[in-house]
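The other protein chains are all here in position, but one chain of the complex has been omitted.
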Amino acid sequence: MKKYTNIYDIDNIPEMIQEAIQLKEKPFAYKNLGTNKTLVMLFFNASLRTRLSTEKAAKNLGMEVMVLNVNDAWDLEFEDGTIMNFNTSEHVKEAAQVISQYSNIIAVRAFPSLIDKEKDASELILNSFIKYATVPIVNMESATMHPLQSLADAITIEELKMTKKPKVVLSWAPHPKALPQAVANSFVAMMKNIDVDFSITHPKGYELNPEITMNVSIHYNQKEALKDADFVYTKNWSSYTDYGKVISEDIDWMMTKDKLNGAKFMHCLPVRRNVVVEDAVLDSEASVVIQQANNRTYAAQIVLKKILENL
Amino acid sequence: MKKYTNIYDIDNIPEMIQEAIQLKEKPFAYKNLGTNKTLVMLFFNASLRTRLSTEKAAKNLGMEVMVLNVNDAWDLEFEDGTIMNFNTSEHVKEAAQVISQYSNIIAVRAFPSLIDKEKDASELILNSFIKYATVPIVNMESATMHPLQSLADAITIEELKMTKKPKVVLSWAPHPKALPQAVANSFVAMMKNIDVDFSITHPKGYELNPEITMNVSIHYNQKEALKDADFVYTKNWSSYTDYGKVISEDIDWMMTKDKLNGAKFMHCLPVRRNVVVEDAVLDSEASVVIQQANNRTYAAQIVLKKILENL
Partner (left out) sequence: MKKYTNIYDIDNIPEMIQEAIQLKEKPFAYKNLGTNKTLVMLFFNASLRTRLSTEKAAKNLGMEVMVLNVNDAWDLEFEDGTIMNFNTSEHVKEAAQVISQYSNIIAVRAFPSLIDKEKDASELILNSFIKYATVPIVNMESATMHPLQSLADAITIEELKMTKKPKVVLSWAPHPKALPQAVANSFVAMMKNIDVDFSITHPKGYELNPEITMNVSIHYNQKEALKDADFVYTKNWSSYTDYGKVISEDIDWMMTKDKLNGAKFMHCLPVRRNVVVEDAVLDSEASVVIQQANNRTYAAQIVLKKILENL
């Protein structure tokens, strides 16, 4: 594996999932693999789970980890040909090449603006690091994708599924702030690549990027969509059409125990209680969000392991 | 030992002190104990000594350490049943369970508001982590207690005492800002549990929580209180009665070399020179604050060692 910037960097997804489940059994079995290898984690945005689980994963493999909140340094320039006499102090061309020399793998978190659709779609920050770094890049959530999350999600479904081909529904939920589509996008892409019966439900106007949802059935009637579901992934995202806007906060879309009707409740966290989902769900056996979060470590660890083996 | 949230979590305080002093002799003797074990340190508030000494202690035991300034992530919710459509992005129920999966021990620093007495007394943040985390919790200073500090204080007194039962006085000092009662509270509790002749002196209105100072003699006349003292712990705290208020900045309560009259000067640091204590004290042999700070490492290390042995 040469990088992990989206789920398509995985050759064989089912195999990857099985190997992650094996790592979870013996997380320290490959502790020599990372000896004298360094992971640099660059954060342009806040992080709790991603920060801790990815750092833990690297240390489980014996790697050294250096964490840098980029905003503690200075603003980077990403445009070509700029006369840099304003806010930005260093071009990513230099930064990415330089950091590559201090590391063996660079992990990057850089959220979208949710203002400029085209720029977000271009994945300027992530792609600049892919372009200029001389070491493998791992995506810790970019403008449009969160592939470590969706790998953890797939591991969780594999661990918990009771039937060969479970029914999985991605159900939009209300939220007071505009959130990225990244988690939803990567989840959709992942579900299309594992053996599940997958569909999406959301209010009109919340259609995700049609290139990503192509061939996936979309329902505007949540109740019908959730019927006989085994797993319900609940998640808010802001509008893709009316880009970055909160066009509905309709509390009727909040996930409830009634609606779940026995299905497992999934969410990437952080989750706003009694807005996205009611307490009764999160505090019940139906919720598998803690297990999902735990699998973040093994998703990151299998990715780092594959990259280390290929260095 | 299953946690260290206040000094009552220690079974046998004198034994603990002796073991800490032995660790100080050979700090790396138990370096295998922490292999493949991770300490996550969560800071809701600023730290210098606690941060560095606790991290050092964990590394002396061979642990991995991950440090997270919680404010670099997002605001946590601590109340039950809230509709989280305002500032908080994640409930401590999820956060504590999730972080537990990435760690073997969680250390938490969370200061009081100094506004809401009842809420501070409830130790909402610390107790939420105790309640929801699935790994042992270490208190790196909470709303009302600083048990790692008072363990270091007790170690220092044990190292330096010249008589079997030294006279120890806790003497209030002026300070321009409202400070927590935590250090004073834990020091009082600790002194009640080791073999010292202990008393407190402060201006009227600065009485600490009477449940904590029960059976301790309190003097409003500093001069009389300090007579024949062996150790004088000088410390500011804001009023407990007129909760969180600075009701006096009376410079006459500043500690001086004259007042000490040969006693050892103790303080937890950081200390404001020529406000809490005059230069002449800190720059003399009477001051043992640097030794106290050094003992923070061994206080933390014996606590982590006991917890690791019990995992």
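Each chain gets a letter, A and B, in the order it is written, and its residues are counted from 1.
The rule is short, and it goes like this: a residue touches a chain if its C-beta (ideal position, glycine included) is under 8 Å from a C-beta of that chain, and two chains touch if they have at least 3 such contacts.
The shown structure was predicted, so the numbers you read here are calculated from the model rather than taken from an experiment.
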Among the options B:Lys117, B:Lys192 or B:Arg272, which residue touches the chain absent from this view?
-> B:Arg272
Of the residues listed, A:Ile99, A:Ala189, A:Ala225 or A:Leu308, which one is in contact with the missing chain?
-> A:Ile99
Thinking of the whole complex, not just what is shown, which of B:Ile105, B:Val289 or B:Ile302 touches the missing chain?
-> B:Val289
Where the missing chain touches subunit B, by residue | 28, 31, 46-49, 51-53, 55-56, 59-60, 69, 176, 269-275, 279, 282-283, 289-290, 293-294, 297
In the complete complex, which positions of subunit A touch the hidden chain?
-> 36, 38, 40, 64, 66, 68, 72-74, 77, 80-86, 88-91, 93-95, 97-99, 101-103
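The working rule: only the chains that are shown with their structure count from here on.
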Mind checking the centre-to-centre distance between subunit A and subunit B? Centres are C-alpha means, answer in whole Å.
-> 39
